[in-house]
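In this view, the complex is presented without one of its protein chains, the others remaining in place.
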Amino acid sequence: MAERLAPRRGEWIDRNRPLEFSFEGKKHTGFAGDTISSALWVSGRRLLGRSFKYHRPRGIFSFADHDVNVMVQDRSLLNIRADVTPLEEGQKLRAVNTVGGLKMDLGQLNNRLARFLPVGFYYKSFHKPAKLFPYYERLIRKAAGLGYVTPDEERRHWGKAYGFADVLVVGAGPSGLAAAAAAGEAGAKVVLVDENARPGGTLTYAEGANGGADGMLADLLRRVEASPNVEYRAETVASAHFEEHWVPLVHREDGMTKMRAGSVVVAGGAMEQPAVFRNNDMPGVMLGSAALRLIHRYAVKPFDKGVVLAANSDAYGVALDLLRAGVEVAAVVDLRQDGEESDLGGAVREAGVRVYTGHCVYEARAAKKGLGVGEAIIAPLDVQNNPIPSRAFEVGCDGISMSVGWAANAALLAQSGCRLGYSEDLHQFVPVELADGIFASGRVNGVYRAEDKVRDGERAGILAARHVGEGKAADVPAEVPRHPGPAPSHPYPVYDHPKGMAFVDLDEDVQLKDIKNSIQEGFDSIALVNRFATLGMGPSQGKHSNTNGIRIVARLMTKTVEETGTITSRPFFHPVPMGVLAGRSFHPARRTPMHRRHEERGAVFMRAGDWFRPEYYATPDRGREDAILDEVRAVRLGVGLIDVGTLGKLEVAGPNALELIERICTGKFAKLKVGMTRYALMTDEAGTITDDGVCARLSDEHFYLTATTSGVDALYREMTRWVKVWGLDAEVTNYSNAFAAMNLAGPLSREVLSSMTDLDLSEDAFPYLGVREGRVAGVPARVMRVGFVGELGYEVHVPADGGLHAWDAITEAGKAVGIRWFGVEAQRRLRLEKGHVIVGQDTDGLTNPWEANMGWAVKLDKPFFIGQRTLKILEKRGQEEEQRGGEDRRLIGQRTQDRKLAGFALVYGGEGPRPKECHLAIEDGEIIGRVTSIAYSEALGKVIGLAFLPADRAVGSCFQIRTDGGALVDAEVVKVPFYDPDNSRQKGGQREVTYQGGKA
Amino acid sequence: MKILNCPINGPRPVQEFVFGGELREMPDPDVATDAEWTDYVYNRNGAPGLRREWWYHLASGTWFVAERDTGTNDVKKTYLYGDEVEHG
Amino acid sequence: MEGAVVTRSPVHDALERLDPEWGRIGPTPAALHFGDPTGEDVLKERLALCDTSALKRLGVKGPNAHRWLEDQGIGVPEPANSWSYLPDGRGLIARLGRNEFLVEDGPEGTVTEGLGNTLNSGARGIYPVLRQDAAFALTGERAGEVMLQVCGVDFGSLDHEARPVVLTRVAVISAVVLPRVEEGTRTFRIWCSSSYGMYLWEELQEIMDEFGGGVVGLSALYGGG
Partner (left out) sequence: MPYRLIKYGLSSKHPDKRMFTEPSGLKESYDAVIIGAGGHGLAAAYYLARDYGITNVAVLEKSYIGAGGTGRNTAIIRSNYLTPEGVKFYDESIRLFKDLSNDFDLNLFYSERGHFTLAHSDSSIRTMRWRAEVNKHMGVDSEYVEPEDVKAACPPIDLTCGGDAPIMGALYHPPGAIARHDAVAWGYGAGADERGVEIHQGTEVTGIDVKNDRVVGVRTNRGYVKAPRVLSAVAGWTPSITDMIGLRTPLTVRPLQACVTEPLKPFLDKIIVSGSLHVYVSQSSRGELVMGGSTDPYELNSMRSTLEFAEGLSGHMLDLFPFLSNVKILRVWAGLCDMTPDFAPIMGRTPVEGFYIDAGWGTWGFKATPVSGKTMAQTVATDREPELIHAFRLSRFENLVLTGEKGAASVGH
């Protein structure tokens, strides 16, 4: 049973703060400062997780979030990476992805069956016979996944801030600290981040390797603290590099800072890489750096008796640190024929440790009882680096540490567009061409000795500061040569075994033989192996597997590593929670000045873009349909008031104002008199209807143009762009927000309005389609007589801040005559009775004006308007087709070239299925059209609507509409407007209404 | 995040802008053949390369021209329509 | 039945819920104080949000707007997107882009009224712009942090001597931001479309609560009241 080592200088744990937690139901204690894994390891737990595919037993491996052997769940918190997640009081932890618990995991059956589940096996099976696949699939889906989600969990909100720095330094190891200090001293505003709880990097654990290093660390920290320009952020991950030095900095608790840096120093160091041999994934087999972190940061003994697999000096540092920690080092097994020549090598030998040079660990074997290492099988290597199993021997141990090489932590470099090359001296990728404003230092740059790293950091820091124009004075230290002497990395620490289980990627249980087989099947490039064998696809994104994977592919393809290439490094470096990325996720909402009144009156709102609009006003005793009919009736028989403030409203003024409108709208406006309005229709260059509204002429050079709620922003943008292109002297202003607007409609509207305005509302003074400027309820107003709903009506536009006042005043004045507020739905029905088209509902993405029966609004004989040229072509083709006698005019859905919007009424008496908008018109089993609007009209006592139908359908002809459930109902084409055909009512005539009442 | 340099408002994140498509000369509708006109209406230059594009700064309502390489997303320069003065 | 006209701030309802001490600027009710004025002064130094929508505003644009303003005796800020104080030292004039101007009076200012009377739409190259903004002030040491939560502009890097005006996005909607120091207090003046006023007010208030700020009245900002 392992226990804590004696207190040591610089340890990260607080022995005065013990924490209770449980793992797989068993209680344990650790200290504040522990990670979950260190606390479990010190408690003697060795089996900490199960692998994804074979459910093999797993323990601490990289202990740096470069593998996901130890992924746990704490209630609703899932996929916690235990190696690097702080221990907390009361955590209730379970390993993810086990069937019936970690120890007895039934999933380990897959391990026994491993030989039956080779690379890509799921592509090769389960599909025959086809009818069985769904059954297999259910099993496979059940087996998938790691942690589980808890759907009743509430959304967690993180803040999210923008951040700005001259220089961002990623990594607070020796070179990062030096870079930050140097840049700061040069006068640059520096942000320094490191994903670890404390700064120092290798200086906080590799004691043997850099003897007396903590003196160096102390100095560097002093310098950084001394510089007011440097802000250091611990436990913060630089998660990616996006365009223009845009780097999300992610903190588990504080959320994300979207950092924009002038320049970036990447000092992320290197990630230690494993050796590949049989059972190299067994609990107790770990990277040398993992063992060191356990010892120095957490005072945890990694194992009692260990074998050190070596291919560089670091290994000997590990051996010495192990000895100091009281670990018996059974052997150092050095892959290199001539072993370690440095003093470290000597020191290890002096300590009486048996060193085997030119040997490898050929296999790890489990202890008799238990799932951890029991012995290492050691085999000599021939000169080609191949093991000689016949001469293998075994050494008893409960741990194997691997120090065979490193991979540059170059994700950010790659994402920023730096070119990386494989150094055959160092056997690692190093930057060969840096992107603009990006600098690399330390091990990522191939610089390994502590003092060299500091010098390299100084250099990068000063260059980074200069890039943003700081510290011109400071002289740049000379280039620091890449690591001299024997390479820190072995070129090919990969040892095959006939029985397999030599793992390259632990996340995905990818074995050496899987890569061989992929290539045998023709997936003979790193990209295809990556996809077929899922190499590097797992949660740690190849941090511990890509390097060996590429080497293996290169070897098998007899190419160099350089030729073989790399696996694209994609965001994110460590995965980021969706809640952190989402941050506050703003949801903008637009309200009219009358919004509060609508709420008070029980309006049921509907969204139109960001706008809230009352669909109708709910009344306690009436349902939706009745409430809407009441509103419609009020407008037809009395007076109603609707908030139309969301309408688009554009001010067009200047000498060329008229010219601009003529070119944007399809109609003619030159003869439009001051004080009058005219319908305005807009098309795009393809002749498709894009928007419509009313154009009011306030003076010769001053127009007020309304547009649809959803269309106005685009229309405004286009108009301002054309003003530039055409060089017109006109100003367009978007007043959609500045003006509140309401439509007072109904036979009694004049009576209501007259009581509160200085305008003369008499028919001659203010005729139909007139526009006047005056005061309404004391508020300066633009009033237009429009006929959209087909009654006498006044659209009143007032400055937004006076909107509520005017609304209240009109409502008050209307009380006497029973004024009623009406919503969008009632308005839709009122205009439908008039056969008016709603752009976007009765038109689609391809509708031209003729199809929408709006040919009358299109003037092809005027000089120009957007879309005119295309419409001329269409007109010409139409005539040609006419002459061809219109054969080949079969209507296909809505892709017809000669469809037209037609009014129709249902002919059924009494009850029956009611067609809905977008139900189809059917004839001889073919689609001949589509309903675009439909509603019950109380005025007419009928269900009426608009539909796209073949152009030749005459009034009185019948067709059928297929309703929900497939029943066909009969409809008859009728003339529009359905109601008040000669529009006398909106023109102020007092024609009697025939109001049918009753219901369909 | 991509930065665009608005000639009036200076460098801003690309979300402050609306993309207005390639800057294209409208053929004279009275002279152009039907084929030339429909080519103008529908056909585009989709291949990567340096292009003059319309961009619109939402908050200020500023239209301007950006010379952007659609292969690399590098913006060579930006200027107001009709004035080719460089703005970075 | 023409009662006295009452115009309202876009966030009038939100202010009302906090039961302020009301005053008036012209026809517009303005919240002068929320509770104890000294408390507001403390908030204002730390972090506070103030509705300034009630202040009188006038907009004018066009190629000749610049000259016209000078003819009216208004010192016009020269560079595009900059601002300066009105002669009374309380109000301000902001140049939006090159040819558009936003004039805003202090609580008791009369400049906009004077201009409004002489501004007629007929004049060549001068176009009045109806301003109907939601206008807020965000003040205090932590105001900068709040802005970093909602806006991608690096205000820290701007030269405040040059009196910059920034047309940008705040909480993903378009807005005009004027960063300045008022009597030693860090302040961001923000103008956005009135229809978004309530939305932006609520977003800013929510974030301010996290940062320990609060709402203050117009008097806290301008004194008096």
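Each chain gets a letter, A, B and C, in the order it is written, and its residues are counted from 1.
In this text, a contact is a pair of C-beta atoms (placed from the backbone, for glycine too) under 8 Å apart; a residue touches a chain by one contact, two chains touch by 3 or more.
A quick note: this is a predicted structure, and the numbers were derived from the prediction, not measured.
Engineer: The chain left out touches which of the shown chains?
Structural biologist: A, B
Engineer: Pick out which of A:A6, A:A130 or A:V383 touches the chain that's been left out of the picture.
Structural biologist: A:A130
Engineer: Hey, which of A:G163, A:G187, A:G200 or A:P248 is the one touching the hidden chain?
Structural biologist: A:P248
Engineer: Check the options A:R198, A:R482 or A:R531 and report the residue that touches the missing chain.
Structural biologist: Result: among the candidates, A:R531 touches the missing chain.
Engineer: Give the residue, chosen from A:S585, A:S699 or A:S762, that touches the chain omitted from the document.
Structural biologist: Hidden-chain contact among the options goes to A:S585.
Engineer: In terms of residues, what is the contact footprint of the unshown chain on chain B?
Structural biologist: 1-2, 14-15, 18-19, 21, 35, 38-39, 42-48, 70-73
Engineer: Touching the hidden chain in the full complex, which residues of chain A are there? Just list them.
Structural biologist: Touch with the absent chain occurs at residues 52, 76-79, 113, 115-118, 121-128, 130, 133, 136-137, 140-142, 144-157, 160, 240, 242-243, 246, 248, 258, 513, 516-517, 520-523, 525, 527-528, 531-532, 539, 541, 570-572, 575-579, 581-583, 585, 587, 606-608, 686-687, 840-841, 844-846, 870, 873-874, 877, 892-895, 897, 916-920, 922, 927, 930, 962, 964, 966.
Assume only the chains that are shown with their structure count from here on.
Engineer: If you average the CA atoms of chain A and of chain C, how many Å lie between those two points?
Structural biologist: Distance between chain centres: 35 Å.
Engineer: Rounded to a whole Å, what is the gap between the Cα centroids of chain A and chain B?
Structural biologist: Using C-alpha averages as centres, the distance is 26 Å.
Engineer: Two-or-more-chain contact residues of chain A, please, as numbers and ranges.
Structural biologist: 258, 260
Engineer: Show the residues in chain C shared as contacts by 2 or more other chains, in ascending order.
Structural biologist: Expected reply: 152.
Engineer: Please output the residues of chain A touching chain B within their complex, sorted ascending.
Structural biologist: Checking each residue of chain A against chain B gives 242-244, 246, 258, 260, 685-686, 717, 720-721, 724-725, 727, 734, 864, 868-870, 873.
Engineer: Going by the contact rule set out above, which residues of chain B touch chain C in the complex?
Structural biologist: Touching chain C from chain B are residues 1, 8-9, 12-13, 15-16, 57-62.
Engineer: Which residues of chain C touch chain B in their complex?
Structural biologist: 80-81, 96-98, 152-153, 166-169, 174-176
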